[in-house]
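Only one protein chain is missing from this complex, and each of the others stays in its spot.
The block that comes next holds chain A.
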Amino acid sequence: MQSSKPIIEVKNLEKKYDSADVLKDIDGVVNQGQVICVIGPSGAGKSTFLRCLNLLEKPTSGTVLFEGMDLGSLKINELTTLRERMGMVFQSFNLFPNMTVIENLKLAPVRVKHMSDEEATKKAKELLDRVGLSEKADVYPSSLSGGQQQRVAIARALAMDPEVMLFDEPTSALDPEMVGEVLAVMKELADEGMTMVVVTHEMGFAREVADEVWFMADGYILEKNEPNELFNNPQNDRAKDFIGKIINA
């Protein structure tokens, strides 16, 4: 299912907050159907990197190409069309608390894609079924567990039929017993051929599911490799140190 058709290309990406460099000289290509896991210590700039991909953060310099289109040149209304093609899942779920679960799923298809209510409802039900939460359609998010909320958030992003899914530490805020259910949904998604960029601390998931693992530290991508290579035989010293600590933990 994997092809070598690049969906996202990043060139010389830099991000500065005031005077602090958060991202430095980032290059990378995400091909269609690929699952990229981004790992690294806290403060490495992983989340910022991810957020630069759909322009929730504006890069200070460098280019991000989405299917060959330069994101830096987009106007605000073009930006929203771009974003509907890239789903994002957040660490803190960010479900809309003022809407029921199914309303959360229907909002964007109806408002952005101008889908009919009926059609959107049908689609939302299918997606809830897929993440195993059909019976929760009419409850408010606050009555769900963290794991359930994150599964709803994934379904909500999928409702827009995105070409790429970005995951920003999707399991970090979860109680340990709920991590599995969310990872299972993500794995299923990967198996179906979804292009995914996942910032994560779940090394097991990265090893099993990723096509490529990118190791980030201090704002740089220091090493990119297949998961087995990177975990078993890291080349970069920082990567060695990081992976050594994780394995010994």
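As a convention for this text, a residue touches a chain if its C-beta (ideal position, glycine included) is under 8 Å from a C-beta of that chain, and two chains touch if they have at least 3 such contacts; residues count from 1.
Just so it is clear, contacts and distances are computed from a predicted model.
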item: Candidate names "3-oxoacyl-[acyl-carrier-protein] reductase", "ABC transporter permease", "Phenylacetate-CoA oxygenase subunit PaaC" or "Serine kinase"; UniProt protein name, chain not shown; value: "ABC transporter permease"
item: Touch with the omitted chain, as defined above, among A:12, A:81 or A:145; value: A:81
item: Interface residues of chain A (partner: the chain not displayed); value: 54, 56, 76-77, 80-81, 83-88, 90, 92, 94-99, 107-108, 111-112, 140, 142, 153, 156-157, 160
